[in-house]
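Take a look at the following structure, please.
Note that one protein chain of the assembly has been removed; the remaining protein chains are unaltered in position.
== subunit A ==
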Amino acid sequence: MEDYDYLFKIVLIGNAGVGKTCLVRRFTQGLFPPGQGATIGVDFMIKTVEIKGVKVKLQIWDTAGQERFRSITQSYYRSANALILTYDITCEDSFRCLPEWLREIEQYANNQVVTILVGNKIDLAEKREVHRQRAEEFAEAQSMLYLETSAKESDNVEKLFLDLACVLIREAKQNTLDNNDSAPMPGEGKNINYLSCCNIN
């Protein structure tokens, strides 16, 4: 018997060097590697969390940010239940690439996928190039959740993944009710109500 109630697949995407791997490692291993090399292709880690007595296994896929790897990373979008689109708040460039990433999502991801925009590196506040309000507005316009994090200081990292898990559980439950099906199939549900149970932001 598998020791979980739900299994969700979460894929991190975003430009190179914005801190995708560091977010994953902070969440799954509780550490911030001082020197994190570039991710080649795709890597994944697993963490099981318990939310209100429900065991949720999170399968977290970490992708290479460099454009050169897109053909590899694209194939991981399709079966994702959630996407964490990451940019670096100290790097305007990584923010300006977001529309490009949204096109990728539209093209390759399941249209029921939950997408959250994450502005990472808030520990470097003095180097901030992208204002929070601007990012929030952008996220809202694109129907995305928004959260700012620091993998280094561990700010909001736990919240990011747990909130996502909450949304996904809701979605899965909703799906079960609608289909009157005892076996929930996460990721194949209908539209998600973005007012999450965990009060994001």
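Criterion: contacts are C-beta pairs under 8 Å (C-beta built on N, C-alpha and C of every residue); 3 or more make two chains touch, one makes a residue touch a chain; residues count from 1.
Throughout what follows, contacts and distances are computed from a predicted model.
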item: Among "small monomeric GTPase", "TBC1 domain family member 22A isoform X1", "GPI-anchor transamidase subunit" or "Transcription initiation factor IIA subunit 2", UniProt-listed name of the chain not shown; value: "TBC1 domain family member 22A isoform X1"
item: From A:Gln66, A:Ser79 or A:Gln142, residue that would touch the chain that is not displayed; value: A:Gln66
item: Residue of A:Ala16, A:Ile51, A:Leu124 or A:Leu162 touching the missing chain in the full complex; value: A:Ala16
item: Where the unshown chain meets subunit A, residue by residue; value: 16-17, 33-40, 43, 64-69
